[in-house]
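A single protein chain has been omitted; all remaining protein chains appear in their positions.
Entry: chain A
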Amino acid sequence: MGRKRKHSEAEAAAPVKDDTAPERPKRTLLGWKDKKEDVEEAKEASVSVPEFRNKEKVLVTCSRRISYRYRHLMLNIVSLLPHCKKDSKVEAKSSKGATLNELVELKGSSSCLFFECRKHKDLYMWMVKSPSGPSVKFLVNAVHTMEELKLTGNHLKGSRPLLTFSSNFDKDVHWKLLKEMLTQVFGIPKEHRKSKPYHDHVFAFSIVDDHIWFRNYQISVPHNEADRVARGGLDKMTLVEVGPRFCLNPIKIFGGSFGGPTLYENPFYVSPNQIRALEKRSKAGKFAKKIKAKTRRKMHELSNLLEPDEFADMWKDDE
């Protein structure tokens, strides 16, 4: 705990202090950074924009009465993102906007992933940027967790992923906004204390049929050195799926966190409740339809009488 504070203090102090006193060397994952460079950077930094540091922290929670499959999905996501913090379950019915906002403020996180499970069947995911950021509500489908034995890949816990987006994220404004949010939430900050070096897995976000599909692959490349691929090695690269897998259907985008003015509504979205209701209704009418069909048949028969059958009396006289 103490070490964490020291590190962040040194970072925060460096750009502010200017070039007066040489600070202790900045400790990065790759070794100690040289003092001279540090001072130079500080000089530059103080002159121009302060050096950008990704301070993203994600809070991950769920509602109560979440089913096991979705809980495992949430745990998988927690293990994928070292810059997240898992919190205890949130009571459902109360005005969840306010409580969750408070929770996010309390934990000092800059964004939140909230998994809400309704009727023990449907999973909704809220992705929210904290202080005043936009929030998105998704319906999650097609969930496969990492525990499935068919997903055979494995990677370092906390290594930074490569994020690939399909090109149709740039086609429309709401997709661009979603892309930015996904980058910030799913991308691990560069020198996060729990992150590991080397990039050995890749996330793939694609838009197909107006849904965002998520896949996580492990990269396996035959190599000898850490910073160079053997010649032709790129061709021998294979990806093995690690999981989890899910599909997001954006429902609404709000201007505030967990509420606020609606900025976007998905015109194609039909809630799963409506779908179920319609299915039931179609089945429910079966008996009524049968009765109607019978009466229709009767009417039809009455109106179009059959011709008298010439063979009807054939066997009558045989008795």
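Quick note on the criterion: contacts are C-beta pairs under 8 Å (C-beta built on N, C-alpha and C of every residue); 3 or more make two chains touch, one makes a residue touch a chain; residues count from 1.
Note that contacts and distances are computed from a predicted model.
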Using the UniProt record as the reference, specify the protein name of the hidden chain from among "AP-3 complex subunit delta", "Protein YIPF3", "Phosphatidylinositol glycan anchor biosynthesis, class T" or "rRNA-processing protein EBP2 homolog".
"rRNA-processing protein EBP2 homolog"
Write down which of A:Phe52, A:Phe287 or A:Trp315 is the residue touching the left-out chain.
A:Phe52
May I ask which residue of A:Arg64, A:Lys176 or A:Arg296 touches the chain that does not appear here?
A:Lys176
Can you name the residues of chain A that touch the chain not displayed here?
30, 49, 52, 54, 69, 79-80, 121, 129, 132-134, 141-143, 146-147, 149, 152, 154-170, 173-174, 176-177, 180-181, 183-184, 187, 189-190, 196-200, 202-204, 206, 208-209, 211, 213, 215, 217, 219, 221, 223, 225-229, 234, 237, 239, 242, 247, 249, 253, 255, 261-270, 272, 274-275, 278-279, 281-282, 285
